[in-house]
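Have a look at this one.
Missing here is one protein chain; the remaining ones are kept as they sit in the complex.
Take a look at subunit A:
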Amino acid sequence: MVTIYERKPHERKLSLSRRELLKRGGAGALLIISGSAVISPEHAWGLETSALKPETMATLIQVARDIYPHDQVPDKYYAIAVKGHDETAAKDPAHKELIEKGIADLDKKAGKGGYRGLGWEEQRVALLKEIEKTPFFQAVRGGLVVSLYNQKEVWPIFGYEGESFSKGGYIARGFNDIEWL
């Protein structure tokens, strides 16, 4: 479960120190929304939004994980995978509305506390099931197939080695090294 500390847009700087965060009970993964950014101080990455609300982006990151849940893949890669929606939204008001409305709809369905307030993946997935035929869901899922799995940085997590020509192929690097048969 992700704990989010939300700050109002006029508070320009992220003033919560790491120590303060921990004091507030935020052990483990933390996503912080500050100004126009989603920040993970624990893992030293942040994502600035330009068109979408940062809260929307934080929820989108959770939606992305719920669609393709890989427990061994850190949030950072899900954030990278969905940031294209912010870029598209900046150029295309219709796309901005699609995403903002889609997330708002999920939050509404989730009730008090919103989508991110639902503690169990099953609860969130039940909501996603309800909307899986919608253009919003299709846009998010369809985009993720490429934007998540085509990140070279995640390949090693799945044991995929990628490009091999520059290393001379696998002729001397284990193309036939299976031992358990």
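Simple rule for what comes next: a residue touches a chain if its C-beta (ideal position, glycine included) is under 8 Å from a C-beta of that chain, and two chains touch if they have at least 3 such contacts; residues count from 1.
To be clear about the criterion, contacts and distances are computed from a predicted model.
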{"item": "Chain not displayed: protein name in its UniProt record (\"ABC transporter ATP-binding protein\", \"Germination protein, Ger(X)C family\", \"GMC family oxidoreductase\" or \"Chemotaxis protein CheA\")", "value": "\"GMC family oxidoreductase\""}
{"item": "Of A:Pro69, A:Pro93 or A:Pro135, the one touching the omitted chain in the full complex", "value": "A:Pro69"}
{"item": "Residue numbers in subunit A that touch the chain omitted from display", "value": "66-70, 72, 121, 125, 132, 141, 145-146, 148-150, 155, 158-166, 168-171, 173-178, 180-181"}
